[in-house]
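For chain A:
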Amino acid sequence: MSLLFALLIGMLTATGIFLTLRAQTFPVVLGLTLLSYAVNLFLFGMGRLASNAAAVLGAQTRYADPLPQALVLTAIVIAFAMTAFVIVLALKTRAELGNDHVDGTADDAPEDDSAR
Partner candidate 1 sequence: MIGTAALIGLVLVGIACLLSFYRLLRGPSLPDRILALDTLAVNAIAVIVLFGLWMGNPINFEAALLLAVLGFISTVALAKYALRGRIIEPEDRS
Partner candidate 2 sequence: MTLADLAIAGLIVLGSLFVLLGSIGLVKFPDFFMRLHAPTKASTLGVTAILLASALFFSFRTDTPSVHEVLIIVFLWVTAPISALMLASAARHEPSTEPEMLDRDSGSTMAPDKTSNPRESEPE
Partner candidate 3 sequence: MTAVVHKILPRPMLTASLIALWLLLNNSLSAGQIVLAVIIGLLIPPFLGPRSQPPLIVKRPVALLAYVLLVLHDIIKANFIVARQVLGRNSALKSHFLIVPLAVTHPTAISLFASTITLTPGTVSCEIAPDRSHLIVHALHTEDPDDEIAGMKQRYERRIQDMFGESPRAAIEDNNP
């Protein structure tokens, strides 16, 4: 099962990376979201996969490693905050640059560092 889980994470990472490398802001946002899914599952997996072992005392007899879960929770929240911010930033750049290209250059011409 862990192998499949690992493959899932790999797939999420791959797709996330691919979208993050796109030239418009919104796909990049989607990519980052996929990446955060991947990394959250990864963190979760670091506590290994345990069935029917929720870390709620008394709920059952065996307990999963609660620490990674706590970390994932924090990670989810932070990812949420970042996503919200980057979405709005995408709107901001769209408003300031007049298009939704990540470099603000409607055509893909490389940006000249001398421009100011």
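By our rule, a residue touches a chain if its C-beta (ideal position, glycine included) is under 8 Å from a C-beta of that chain, and two chains touch if they have at least 3 such contacts; residues count from 1.
In picking the candidates, the idea was that all candidates are chains of the complex that A comes from, given by their letters.
Quick caveat: nothing in here was measured; it's all calculated off a predicted structure.
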| item | value |
| --- | --- |
| Complex member touching chain A, one of 1, 2 or 3 | 1 |
| Residues of chain A that touch candidate 1 when the two form their complex | 51-52, 54, 56, 59-60 |
